[in-house]
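Mind looking over this structure? Questions follow.
Missing here: one protein chain of the complex. Every other protein chain is in place.
By written order: A, B and C. Residues from 1 in each chain.
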Amino acid sequence: MTKEITITVDGRKVKAAEGLYLLDVLKRNNIYVPSLCHHDQVHPYGVCRICIVEMELNGRRKVMSSCNLKIADGQVFHTTSEKLTKERKILMELMLARSSGAKEVIELAQRLGVEETRFPKEDDGCIMCGLCVKACEQVVGVSAIGFESRGPNRKVSAPFDVEAERCIGCGSCVFICPTNFIKMEDKNHVRKIPLWHVELKMKQCKSCGPDIAPEKQLEYIRNKVKLPENFFDTCLNCRP
Amino acid sequence: MDNAKVDKIVEKHKKDSCQLIGILQDVQKVFNYLPKSALDHLAKKLDIPESQVYNVATFFKAFSLNPRGKHIVHVCMGTACHVRGAKRIMEDVARELSIPEAGGNTKDMEHTVEQVNCVGACALGPVIIYDGEYHGSMTPEKTLKLFKK
Amino acid sequence: MDLSVYASRCVETPEKFSQGHRGCVGCGEVLALRQVFKAVGRDTIVINATGCMEIIASTFPTTTWEIPWIHTLFENTAAVASGIETAYKVMKRKGIYPKDLSVKFLALGGDGATADIGLQALSGAMERGHNFLYVCFDNEAYMNTGVQRSGATPYGASTTTSPAGKTIGQVTWKKNMPAIAIAHNIPYVATANPAYPFDLMEKVKKGQAVEGPAYIHIYSPCPTGWRCPPDLSIRYGRYATESCVFPLFEYENGKYTLNKDIEKPIPVSTYLKGQGRFRHLAEQDVAYIQNHVNNDWAALKKRCQE
Partner (left out) sequence: MKRQRLNSQESLKKYREALVKARDPNQKVITVCGGTGCIAYGCKKVVEAFKTELEKQGLTDKVKLLVTGCHGFCERGPLVVIRPENLFYQRVKAEDVPEVIEKTVKNGELIERLQYEGKDKKKILKEEDIPFYAKQQRTIFGFNGYVDPKSIDDYIAIGGYSALPKALLEMTSEKIIDEVKKSGLRGRGGGGFLTGAKWEICAAQADQTKYIVCNADEGDPGAYMDRSVLEGNPHSIIEGMLICAKAIGASHAYVYVRNEYPLAVENLGIAIEQARELGLLGKKILGSDVDFDITVNRGGGAFVCGEETALLNSLMGKTGEPHQKPPYPAISGLFGKPTIINNVETWANVPLIISKGSAWFASIGTEKSKGTKIFSLVGKINNTGLVEVPMGMTLREIVYDIGGGILKDKKFKAIQTGGPSGGCLPEEKLDLMVDFDKLTEAGSMMGSGGMIVMDESTCMVDLARYFIDFLKGESCGKCTPCREGLKQMSGILNRICDGNGTEADIETLKDMSETVKDASICALGGTAPNPVLSTIKYFRNEYEAHIRDKKCLAHTCKKLIKFEINQKCTGCTRCVKTCPTTAISGKVKTVHNIDQGKCIQCGVCVDRCPFEAIDVD
């Protein structure tokens, strides 16, 4: 069993198991810290920095993100100081400037009290949270997509910005994207994800007809779990 | 043919994917840039996703995914060179060769000009490296002479 | 959007509805509720009518609810919800609650609490325009008390109060609750089905986000009351939608959208077959139901194309 430890958050003693991430502990104890790029199915990547908290360290306060901070016994945190509020607001302004049209960003900004950004607005739907890349790598395990370039030019893309060869069309990136930047369309037995330049043929149920999933995805699962060749010939309903 | 060259480089680095950056440097040395086919092959050979190779190849400044000119010119834009007027040199070079100020290929593919951040020869600023050869204390005039040669 | 297999692994794990409740094996309603809870944020107050979800999840001294939860009677769920919502608004105006806090209100009720007993209160709350989301878990009878018929019980279903024998079972057609909600001119109405979890979660998120009342009608297979194998409750959910018995659509600001277009509907008999409550149906009864379903489906499709 893991050791139980005690940390102090905003003057309140909180008990938790050792080695948990701070943000998870805060959530479980109903202490609200905003977060944007965090998803509990993906290892914390800690890039949006909205979830910053202050940690007391040798008499000083250090600002750190809470989503990827593993707690240890006796640590003291502050989640609502004036400094944090101000810095979160500026972060939201920056994010608003980047993605002025993303609903999730606007909502969180309003919640944190930011109505307008001081900076020139652009409308890039992607907030560079990296969830799609991480989900593709950690959840699906194919790493079909990745980052490209660096600094302000950084973006998510398929390798060489041409058709992502490894993509199996599972749609995890589409689902996990917090701003609906990644679009997917199923039409005429073809699944399209334009951002990765992929068009994948869907497999139809041999007995009742409708699409089951992309052929490539079913093939991938079949190989991974070692299912019989004809396993995906019929849909879930038609299987006994 | 090309793949064989890549194979050789990979063998030299003992198929160690941790040496990816070094491998890419060597591949670039052979092809003068990083062709897509070579990188695809490399990914397979090292058994890492193409996205990782592509990410690394675009992350680092030293790599180019597009063909480069015959002569490669680096203009140092380090701080020491900056305070001694490297920006002017770059502007002159760009104007003379009709290329963007951020660098690029000339139309005849004779030259590729790239900005670098510091070549560690700060005492000689502004510095231009023409095909690996250092030229220190450059002035716009000296630069032009260099290109005419 | 049908996101299968891998995307589902990206669904967040925490739900404010914890394990250890007393739901039946294979309960489609609990499944639906958990999906609802994956979609709602943590700043939510739940107003819960009497029904299965209240009984199984709140037996003293334990509770499954991890967020503020209030139990109400059958008849006044929507009324209590509108009261809480108004009180919250007033407190915020008076500065007792911070301005930047945004709390959502989620009213839950079964089909009996929604379509029969609580209809009047719900109608009032919707008409007054309170900012809340009402979710109806429709398992097509009063299951918690022993399968008595409700207004939402479908034609032909056998229940304890509408036993098959002298009659065909339920002799009237199912009350169209979504249509009643739409008739109130509220901003958002939708139907959902736990067999389509992404669609369901998406709709709950939408319903919570809109300003004003929203109504989501969730089809909740009940193996106990329907007398079907508990491991097939999701399949029956899918059958219901694929045979067009329970189509998935949403109504947003006056516009209908069909979320799951069925190109080739499966025969209704596939859906009816295997459920104990329908096993007495003769061939002509099934044909009658098929005909009715066809007409409803055609009408809905037409509305969605407008």
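The criterion applied here is as follows: contacts are C-beta pairs under 8 Å (C-beta built on N, C-alpha and C of every residue); 3 or more make two chains touch, one makes a residue touch a chain.
Remember, it's a predicted structure, so these values are computed and weren't measured experimentally.
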{"item": "Displayed chains contacting the withheld chain", "value": "A, B"}
{"item": "Among A:H38, A:R98 or A:R166, residue touching the chain not depicted", "value": "A:R98"}
{"item": "Residue, one of B:I9, B:L24, B:A38 or B:V113, that touches the chain absent here", "value": "B:L24"}
{"item": "Selected from A:I7, A:I31 or A:I52 as touching the chain missing from the view", "value": "A:I52"}
{"item": "Missing-partner contacts on chain B, residue numbers", "value": "16-22, 24-25, 48, 52, 55-56, 59-63, 77-84, 88, 91-92, 95, 116-125, 127, 132, 134-136, 139-141"}
{"item": "Contact footprint on chain A, counting only the chain that is left out", "value": "46-50, 52, 63-65, 68-70, 83, 86-87, 90-91, 94-95, 97-98, 118-120, 127-128, 130, 147, 149-154"}
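By definition in this document, only the chains that are shown with their structure count from here on.
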{"item": "Centre-to-centre distance between chain B and chain A (centres being mean Cα positions), rounded to whole Å", "value": "35"}
{"item": "Of chain A, residues touching chain B in the complex", "value": "133, 137, 142-150, 158-160, 164-166"}
{"item": "In the complex with chain A, residue positions of chain B that touch it", "value": "36, 39, 49-55, 58-59, 65"}
{"item": "Contact set on chain A toward chain C in their complex", "value": "27, 30, 32, 39-42, 110-113, 135, 139-140, 168, 170-172, 174-176, 184, 186, 208-213, 217, 221, 236-237"}
